[in-house]
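Taking it in order: structure first as structure tokens, then the write-up.
With one protein chain withheld, the remaining protein chains of the complex are depicted in position.
On to chain A.
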């Protein structure tokens, strides 16, 4: 890539972030209610002085334009601000939630991608057979199942009936006294159900996509050539079909991962997972503007980063792209 191309790409990203920030600000403010009203609504009693104090702290007594200007200024200096509700810097709030969210999202992403590609390829290769039907049907059911319900069923089976895995939480509350290995094992145990729940629906999507893609690729001339030159079906699948068939899946997964980071709210809620999704949800319902806007900013950066990563993976899988 030339210097100019890199520069235009970076400029594009910066402009995108500012546009997103402005839209976020306007959207968030368009909703009725403000932090003072929420705190008052949940305290059981309030008065004018209290409301005025909270509004002054948040700067809500300033005109909108001044508030927007102040906010964009903060974005420019990468200052995420301070949550007056939680009495902590937004930077810290996000930092402590980022780990659990990335752990959950990336595990779910891997589960869904691996599972989706494997099952999809299997179904595609056995197109029309019983196993294809079974996989397709299962994928359809998973895809149509509400996430929270699927999560609850897993809890019912693995936590209540079988008592194998904890029903919710990130780590045992007494984990402070655990050694590093026991701690990791404990987190892993807690991770199983939420990651499977979050991954399942995407796995179903990718499996369906992969199946269609494999069937399409199977009809290509170069597959016929491969077969004609006497390669085994397994070699054809591994050497010629998988790489080509997985391109649309990777494209799609790249788009989805952004949604996954922000869209884990339901799973995080069902499993009491201390991630970003829940922080967003709490911030929305309590109108905690600095937290919300900080989160939007971080997440738009994450999504942009993931898109870049997807581009790179594309180049690896499909060398033709790098040449162009």
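Here is the rule we go by: contacts are C-beta pairs under 8 Å (C-beta built on N, C-alpha and C of every residue); 3 or more make two chains touch, one makes a residue touch a chain; residues count from 1.
As a convention for this text, contacts and distances are computed from a predicted model.
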Name the absent chain as its UniProt record does, using one of the following: "3-isopropylmalate dehydratase large subunit", "ABC-2 family transporter protein", "Peptide/nickel transport system substrate-binding protein" or "Fumarate reductase iron-sulfur subunit". "Peptide/nickel transport system substrate-binding protein"
Among the options A:257, A:279 or A:303, which residue touches the chain absent from this view? A:279
In the whole complex, not just what's shown, which of A:79, A:132, A:172 or A:318 touches the removed chain? A:172
Which of A:57, A:132 or A:220 sits in contact with the chain that's absent? A:57
Over the whole complex, note the residues of chain A touching the chain we left out. 31-35, 37-51, 53, 57, 84-88, 93, 96-97, 100, 148, 152, 155, 159-160, 162-173, 176, 185-186, 189, 269-275, 278-279, 282, 284-287
